[in-house]
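Below: one structure in structure tokens.
Every protein chain of the complex appears in place save one, which is left out.
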Amino acid sequence: KEMTVRDALNSALDEEMSADPKVFIMGEEVGEYQGAYKISKGLLDKYGPERVIDTPITEAGFTGIGVGAAYYGLKPIVEFMTFNFSMQAIDHIINSAAKSNYMSAGQISVPIVFRGPNGAAAGVGAQHSQCYAAWYGACPGLKVLAPYSSEDARGLLKAAIRDPDPVVFLENELLYGESFPVSAESLDSSFCLPIGKAKIEREGKDVTITAFSKMVGYALKAAEILAKEGISAEVINLRSIRPLDRPAINASVRKTNRLVTVEEGFPQHGVGAEISASVVEESFEYLDAPVERISGADVPMPYAANLERMAVPQVEDIVRAAKRACYRAAKSVPMAATA
Amino acid sequence: KEMTVRDALNSALDEEMSADPKVFIMGEEVGEYQGAYKISKGLLDKYGPERVIDTPITEAGFTGIGVGAAYYGLKPIVEFMTFNFSMQAIDHIINSAAKSNYMSAGQISVPIVFRGPNGAAAGVGAQHSQCYAAWYGACPGLKVLAPYSSEDARGLLKAAIRDPDPVVFLENELLYGESFPVSAESLDSSFCLPIGKAKIEREGKDVTITAFSKMVGYALKAAEILAKEGISAEVINLRSIRPLDRPAINASVRKTNRLVTVEEGFPQHGVGAEISASVVEESFEYLDAPVERISGADVPMPYAANLERMAVPQVEDIVRAAKRACYRAAKSVPMAATA
Amino acid sequence: LSSDTITVETSIPFTGHNIDPPSRTVETSANELMTFFKDMAEMRRMEIAADSLYKAKLIRGFCHLYDGQEAVAIGMEAAITKKDCIITAYRDHCLFLGRGGGLYESFAELMGRKNGCSKGKGGSMHFYKKESGFYGGHGIVGAQVPLGIGLAFAQKYSKEEHVTFAMYGDGAANQGQLFEALNMAALWDLPAILVCENNHYGMGTAEWRAAKSPAYYKRGDYVPGLKVDGMDALAVKQACKFAKEHALKNGPIILEMDTYRYHGHSMSDPGSTYRTRDEISGVRQERDPIERIRKLILAHDIATEKELKDIEKEKRKVVDEAIAKAKESPMPDPSELFTNVYVKGFGVEAFGADRKEVRTTLP
Partner (left out) sequence: LSSDTITVETSIPFTGHNIDPPSRTVETSANELMTFFKDMAEMRRMEIAADSLYKAKLIRGFCHLYDGQEAVAIGMEAAITKKDCIITAYRDHCLFLGRGGGLYESFAELMGRKNGCSKGKGGSMHFYKKESGFYGGHGIVGAQVPLGIGLAFAQKYSKEEHVTFAMYGDGAANQGQLFEALNMAALWDLPAILVCENNHYGMGTAEWRAAKSPAYYKRGDYVPGLKVDGMDALAVKQACKFAKEHALKNGPIILEMDTYRYHGHSMSDPGSTYRTRDEISGVRQERDPIERIRKLILAHDIATEKELKDIEKEKRKVVDEAIAKAKESPMPDPSELFTNVYVKGFGVEAFGADRKEVRTTLP
């Protein structure tokens, strides 16, 4: 059976709202318009305007309201039309949500989910294309998830809604319409994925490729190409940016001795930097080649199609980096191709 | 001659306002109150309320106004009482300031400085202690500076004000009152430090320690202690977080073969992560030991003095990490101490 | 064509908040009316063409069209000079034209080409024309209002007798930063005119669902406001002239322009789920800004129906020519990826997606 990421998210919302009357969703166009990207389709009809709440375009205000409702014990899901607009509300995400449980020594927990599309879409320019994984992932008190497939989307969103802590849930607009096979188990309403655990999407032995969100698909494509050239790549779908599954990453690198990190966001202080540093800390002696970072280019997102393509990682970038990691190293690689 | 960081900043503001009538300063309490931390002391008297502008406590609004004024060609200096409050205005810093020159293909440049104390002060708790170096440093279009000494403060602030691009200028409240020796040259009104260049604060050959802002002082203290134990540490004062002076860092590591990064901010996706990844990329073969990261603890800032002390790096953390980097490595270190 | 004064009544009276509204009697001329007609016809045609180009996949991403709202751009320009500043949101194509921007550079930008007004780097939402006072083209709802008030701040700081028009939608009107910036504009007597283009919907949300008080001209509370028929270019002109004078003397003022967008919010919105087709066609028939001017021209015997139709045909032609030419414009050079990140790049290295493959020295 197949399911789109959109339907996966929609069904997760539906099931959790049906299971727990404290769960509600708020955001711009989530109700009557059925969601700017139709993720909340049908929910207004089913749960009514008390639980599916259209807001004005006032992110700081409605995010604060959501966080306040979570203080009280409700379980709000705050949709940002895209995460770019979460910057208007970021003070509430960081100072009001992430830090409250700590400052109050556990009195004020904040069971809330902030969700919406994150990162680059197609042709939407510099102000609508930023990836916030590294920023939010830096902040203790937050959990930060980034699904790739439909199972990820279902299992992680349901886990996020049930979680007692504030979760930033980073979707990807370009994945909404993609279909993925789904297991019977994953369609059960009790299905949840563990927060903080990465998934080995593809096993391999020559090089580890870490990725999250849309880039997992690219990494898998790269792995296929690499396989044809005799390089066996292990692809790790991070799923959770915070907590970051350092044990899984290190275990893989200790096996492959090579690492390529992939992300669409800006390079400096990115997820790749963290992974590289963490692996150097834990598994330095295992590394047979320098860690390779593939990331968004270090520029605001340009509109023109050709520049835009250059500004985000392509499959060939991942392939090239993986080859570099392999060829440069001492370990012999079965087949040689010109880089 | 000695000068406090406060006076260094104040004199830099004064000189640049006197040199260029387009320069003005705005922010909360910068005028009649003489600055919450007295950095703008005397400026209102000297330049009048047209150029020293007290604002209401509305960061989003006045930051947007500052950026708009910069579009027009003025050179605003926007003071945040602390950078924690810049989160209310971060959309303007990123989307309105950092990206405009790019989106307009050079038509709309944004010569503005955002400045104020950043990071941990003493006893001010979780909402008032965050370090924003890594966040802002991630964003193309911004330049991000972090002075340590009085010369840094003067030279970098004057450079920032003269620079045609948006600059985030991260000061440190606990350094304001510290005195540093200043050269005659640095007191000249033409004095400027180059943006994007690190400074070797202390030369050494066994291990490189990178730090910025207050942590440079700690690194220097650690270097002294290490020297007594026969370890010669090279201390790099980053000065510029973005552009990051990768060449200087790599050159040093290629000499010492060991690296300890120090910062007060949160660890994940931090400046240390970036430096570690950059060095692994450029100088992997030169590294004789895993890069050591010293950073703020991965928790919101607690208030209690004992916990707070544990939440930020101490000199002994740096010493310990440097020793680890040295003892673990193949290269022999003259003197052995028990770690 | 004559520049002799013609006197016309605005469609409806202005409604003032904390201010005496200007007179309904507007002065215009044959010349001006013909210019209005031509300019609006060009704008209308441009947006229709953009719609087609989008459907042909030559324009990508977000694309927000202005057809229906032309009278606001036109009437405003008739009241001000290019030393006055305008700043707006993402629905910016026609405001760019109004400031003297060209069709060719517009379409080239929409298609992401080198000769676009932002060299293809900005796209539909990010048009600028600084030399004639147009400061964009902003994608974040509400942000342009403090930015515009900042322009007004700079005008006053520079002791110039110019004003800034900061345009925003009915949806944006609820943004907190607007209230913050307005307070400062009022405190500091800045020559800022806040122009709320009330097209009655913020995306799919009707104004009353987003605002407890959708009387946007009153939302400045202690700041005066004026409600204007934004489908009547002459009313807009009158209001903007009035507002400019007011702003130079007394500081900020809000103009609520009652207007309408014919298209959906952006190209992905059919624009028909949250409003009735009757509503749209009703506005088209009764309030269309071009038709209003057409009727005035005919009533005053300034031109014949045939002449006006010819103008429209001519505009269709210039738009088509601009598109054809824009299609010839090449994609930006790949090296442009790294230009304009900074004005002064200090020659530091910048990286592409694969930093070992693509790295360059910033100019």
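Think of it as A, B and C in the order they're written, each chain with its own count starting at 1.
Rule of thumb we're sticking to: a residue touches a chain if its C-beta (ideal position, glycine included) is under 8 Å from a C-beta of that chain, and two chains touch if they have at least 3 such contacts.
Quick caveat, the model's predicted, so the values are computed rather than measured.
Contact with the undisplayed chain is limited, among A:K143, A:K199 or A:K214, to A:K143.
Only one of B:A19, B:I200 or B:A297 touches the chain withheld from this view, namely B:A297.
Across A:G27, A:G64, A:G155 or A:P300, the single residue that touches the chain missing here is A:G64. What chain A contributes to its contact with the hidden chain is residues 24, 50, 53, 55-56, 58, 60-74, 91-92, 95-96, 100-109, 111, 140-141, 143, 163-165, 194-196, 243, 246, 281. Residues of chain B in touch with the missing chain: 28-29, 32-33, 36, 54-58, 60-61, 84-85, 88, 121-128, 267, 292-300, 302-307, 310-314, 317, 320-321, 324. Contact residues of chain C toward the unshown chain are 174-180, 183, 186-187, 209-213, 218-219, 221-223.
By our rule, only the chains that are shown with their structure count from here on.
Note: centroid distance chain A to chain C, computed from Cα atoms, is 37 Å.
A separation of 41 Å divides the Cα centre of chain B from that of chain C. Distance between chain centres (mean CA atoms), chain A to chain B: 30 Å. Residue positions of chain A with contacts to 2 or more other chains are 60, 84, 88, 125-127, 292-293, 298-300, 302.
Along chain C, residues 118, 120-122, 126, 138-140, 176-177, 336, 341, 350, 355-356 each make contact with two or more other chains.
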